[in-house]
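Here the complex is missing one protein chain, while the rest keep their positions.
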Amino acid sequence: MTWAGSIFDTAGSPAERIARLAWFLIIVSAVTYLLVLAATGIAMRRARVRRTQGELADTRPETGKRLTRNVAIATTLTTLILLVYVSATALTGKAIAWPLNAQQPLTIEVTGHQWWWQFRYRDSLPSNWLTTSNELHIPVGRPVRVILLSNDVIHSFWIPELHGKQDLIPGHRNTMWIKADRPGVWKARCAEFCGHQHAKMAFDVVAESPAQFAQWYVRQLASALPPTDSSAKHGYDVFVQRTCIMCHSINGTEAGSNVGPELTHIASRPSLAAGSLPNTRVNLTRWILNPQLIKPGVRMPPNALSPADMTALLDYLETLK
Amino acid sequence: MSAMSAGRYWGRIAAVAALALGLACKREERRFNATYPSAPAYASVTLDTLQPGVPSPELTVKSPAEGNAYDIAQGKLLFAQWNCTGCHSHGGGGMGPPLMDNEWIYGSSPENIVATIVEGRPNGMPSFRNRITANQLWQLAAYVRSMAGLEAKGPSPGRNDEMQYKVDEQRTPFRTPRASSSKTLPAKSQRP
Amino acid sequence: MPAEHAVDTDPNSPASLHARLERVWRNGPGLWGWLTSVNHKSIALRSIITAFTFFGIAGVEAALMRVQLARPENSFIGPDLYNQLFTTHGSAMMFLFAVPMVQSVALYFVPIMIGTRNVAFPRLNAFGYWTYLIGGVLLFSGLFTNTGPDQGWFSYVPLAGPGFSPGKRVDIWAQMITFTEIAAIVAAIEVIVTVFKQRAPGMSLNRVPLFVWAMVVMSFMVLVAMPYVATASAMLAMDRLIATQFFNYTEGGDALLWQHLFWFFGHPEVYIIFIPGLGMVSAIVATFSRRPVFGYTAVVLSLVAIGFLSFGLWVHHMFATPLPQTGQTFFTAASAMIAIPTGVTIFCWIATIWSGRPRFDTPMLYVVGFIALFTIGGLTGLLLASVPVDLQITDTDFLPGHIHYVLLGGMVFPLFGALHYWFPKVTGRMMSERLGKVSFWLLFIGVNVTFFPQLLLGIAGMPRRVYTYLADTGWGGLNLTSSIGAGLIAVGIVVLVINIARSLAAGAAAGADPWGGETLEWAISSPAPDYNFAYIPIVHGRSALWADTGDLDAVAGLREDRREVLQTTMLDAVPDSRHEHPDPTIVPLLTALAVGVGLIWGILDPIGFDVGAVLTFIALAAWGWPQKTKPNTHEIVEVPK
Partner (left out) sequence: MIDRGATRHIWPTRVAVQAAVTFLTLVAVGTACTGGSEDSANAKTLPRAASRGTAGNDTLVARNGIGAGKITIPGAEAEDGQWLRPAKDYASTRFSGLDQITTANASQLKLAWSFSTGVLRGQEAAPLVVGGTMYVVTPYPNILYALDLSKPGGPAKWKYEPQPLAAAQGVACCDVVNRGAAFADGKIFYNTLDNQTIAVDATTGKEVWRTQLGDINHGETMTMAPLVVKGKVLVGNSGGELGIRGWLTALDVKTGKVAWRAYHGGPDSLVLIGPRFKPFYETDQGKDLGVTTWPPDKWKQGGAGAWGWISYDAALNLIYYGTANPGPWNPEQRPGDNKWSSTTFARDPDTGEAVWAYQVTPHDLHDYDGINESILLDLPWKGQTRRVLVRPERDGYVYVQDRTTGEVLAADTFGVVNSTSGVNLQTGRPVVNHEKEPQMGKVVREICPASPGTKDWQPSAFSPRTGLLYIPHQNLCMDVEPVEANYIAGTPYVGMNVKMYAGPGGHRGVFDAWDPIARRKVWSVTEDFPVWSGALVTAGDVVFYGTMDGWFKALDARSGALLWKAKLGSGIIGQPVTYRAPDGKQYVAILAGVGGWPGAIVSAGIDARDSSAALGFANAMRDLPNATTKGGTLYVFGLP
């Protein structure tokens, strides 16, 4: 699961347009910078090093006129560069604006919590509204309208491969759109300081073909099946009779609290703890026993579970495909 | 600027900093990985002051979350998110008794409140045994006490980012707790 | 050593005149004298040392953060302490180092560059320093008692609000802002009034040195910008302490209100820090190119233009918030526009060097360093001002990269240049050129090695203000490079401190004018006497000391038994009246302490505000209490010119 991907590794048209504009501006800036350095260098070398300390440079009028011309040229050049710069920005801005002709977009409500993400996929039929957390699936080629909400502090929703970032501000309904042109799996992250664990508040983005997306969607909509083997049953009892039920929800069971992320299909997710831990049994154990060692300040408390209860709980959680 | 006055100058800065050192370190500490005394510790505390014979000395358990701003703030978050507001509202009461007045049916010391949360009470207070970790129990107890003005003003939470329905905990008047006469009917024996 | 430009028009020997003036203008003895001083040079120097101290502490914080970020998943510092470190680093650098430093430099050199004996409101000057000191001590005593602010230097609500920042950490930050803004506004008033009312006769507005122009423009910007953050931080403190609803988005407040209020101050703030840098560069370039700065009028108009334009582009800090797109494009244009006057000033300096006979001593090296670093800062700023690109790189490590290029390049390098340039004037001793060059190159390379990787990290997608990052992010290498760069900077600073200490102890004697400068401060001895000018000089041209008229004409007639200052008209500096300055007094300190009691106690209990208000009223009453008129102890000697 590699995070790495600069803003130039794009998989969506908005990010691509932005990357092109970025290169254009970087080159224009670099050339300007070299010109300024050159001018300074020439100025430094051309002027004769003064022999005697006190002697003042001649400030005859004709040198003044030549200098005024040079400065005027430089200023005009600067102004024109800036004009080009602003127009390029405006054009790209228009290009990455919301495509009005987008055929029925997929709408997703993103809610930022202190240090995890909640996604709610809207649908014409209320019973198809899917709620998941810390993992965003989008169909390739279809524009996705993202509605950004927050109930606690300001976060910022940023998938470098697809589009720029937009803030989630409490009391505001901010909207943006993303579109993946190519399939892939990337790590997205929060980009506005939001407290102790801002550093590890990430989520996984999976762009897949519309067919795969539909399959995934149906699987996620399904409620969790009651456990069958005895260890998983005991794990279920541990889940609903201990601290887990106070914060987590699993569709199809008694647990319905969304203080913490929703876990109906936790086993099918690539990572744990808001995208900051690969989803393996060892990591899940470490995370449940004492989350503060991995993400100090996170709101999940350490849980002193006996080894038997822990293995049963892990068996149960692994049935939640 | 002679060297001497610079030295004197630094002395003064260090003195002021040292003075401030003792001011607020405990109150502002963010204890993430601390383990507070777990359930049995509070169980040894009696609920009632009436004791036959010569009353034995008061046994109190020092609440680790007392006077710590971070713990009380966490208690406030949990109080709202775990539906305590459903019954106790924001201190005014509803299905459950009010918590912002100074009548305490089952005791107002932190350990009494922790005991009430863990064991539940017969007239409808659910038992949260094994469902809330020790740290969070003490945090909740500290916040409940701050609602009644029994916690210091400084660390108590300020106004919340919601509809303003009551005075915030920092400005709730300080009062001495009073064991209350029974407000509700004596608990009927549990049906077999 | 150039000929001494002595001022010798008085028949009595200069020594006895110096003795008489010194007795009137010197500070009181010992600690009491130190506390009651109203001399602009002693207060300004004290403020410069305090600002450098906070710069040092904040620098140590930066080093700690770089150590923590050197390796992925490092456990050197936990998130809580790291948040406190980066917040106090940012707040201290912005509010406790940058602005107070440039204002102190102004308060020290503006009076001696425009030929007057003291700054306009001496007691206000003392009050400003004490308030600033209390603010600084408050912030760092907070940090050392684990109560340091941990919500970021621009303290976005609702994270900084009462709901999500328990305890008194943000309150300490908010009151520190109030203290430092009082000090800044007060200093700005003094600089403006001094420059407009106390210039040497003949120094009309078009003969005012560029350094002084920069300081005046900066002061006007302070007057307009600082009240915004003072009000915003007061509103935040009231939201947290007495339950007002300014930023409570459910009851009609708005989280974006804070961002608008803060950034309307925030962007002018960084220009307030950077424009004095232009002033210092102008002074250094002129002296070391052995010619006045080319295009004096163009540079002055550019400074004023930057001052005005800086108030028109604060929204480029908020492109990722739900603002309409057309508005955002407008601010891209505004942000681009400010690059034009900035460009003009840089082109004028290059033209000055081009047509001058430059000598690259350490101050001049720092100027070239300024041009190199600041231009990168400016151009990365343009990248950030373009909305689509900004949406990708804002709130990433690109930001700290841009900020440090602009502020280190735009302010710290000119400041160190000015340090080497004016050290002789302040202490009477020269700084070592060899150590100067070593510290310059260490700093120059260090800054690039530290902050260019941060620009690349920003492009690689690393968010800013993260206490750690995962190993598989691939950001480890660049972060390590950046940390090494931070080490270089630290070494550079150490060399600089050694240079200062060595020069203080055994630097070569500097004499009045070691560099052959053009402005009036080189006409008086080093270190300058408490009264600055025995006789107020008359200025005949833009480069006061380079006009080939030998000794300066001077004006006589100011009393020698009282602290008297010559006031001149605003446009052409025609002598207008004489004004008696107050003697050393403890009242400014008392007033500052009263304000301090009010604001700090107010954090713990709102009653503190009221008590502080009463105390401040009493102190101000003492401040304005009418003095008995002093008897005439010495006849005025009319001397024919």
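Each chain gets a letter, A, B and C, in the order it is written, and its residues are counted from 1.
The definition used in the following text is that contacts are C-beta pairs under 8 Å (C-beta built on N, C-alpha and C of every residue); 3 or more make two chains touch, one makes a residue touch a chain.
Computed from a predicted model, the values in this text were never measured in an experiment.
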Chains in view touching the one left out: A, B, C
Selected residue (touches chain absent from view) among A:Ala38, A:Leu83 or A:Leu293: A:Leu83
Residue among B:Pro37, B:Gly67 or B:Pro98 touching the omitted chain: B:Pro98
For subunit A, the residues touching the chain missing from this view: 1-2, 5, 8-11, 16, 19-20, 23-24, 26-28, 31, 77, 80-81, 83-84, 86-91, 93-94, 97-100, 122, 125-131, 149, 151, 161, 170-173, 175, 182-186, 207, 221, 223, 245-247, 249, 251-252, 254, 256-259, 270
Contact footprint on subunit C, counting only the chain that is left out: 249-251, 324-326, 328-329
Residues of subunit B (touch criterion as defined above) contacting the omitted chain: 80-83, 85-87, 89-98, 100-101, 103, 120, 122-126, 162-163, 165-167, 183-185, 187-191
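Here is the rule we use: only the chains that are shown with their structure count from here on.
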Centre-of-Cα separation between subunit C and subunit B, whole angstrom: 46
Residue numbers of subunit C (touch at least two other chains): 78, 80, 158, 163-164, 249-250
Residues of subunit B whose C-beta touches two or more other chains: 30, 32, 161
Sites on subunit B touched by subunit C in the complex: 1, 3, 5-6, 8-9, 13, 16-17, 19-25, 27-30, 32, 69-70, 72-73, 153-155, 157-164, 167-168, 170-171
Subunit A residues within the subunit B interface of the complex: 170, 196, 241-243, 245-247, 257, 259, 290, 292-293, 296-297, 299, 301-304
Subunit B residues touching subunit A - in the complex, by the definition given at the top: 30, 32-33, 35, 74, 77, 81-82, 130-133, 135-136, 161
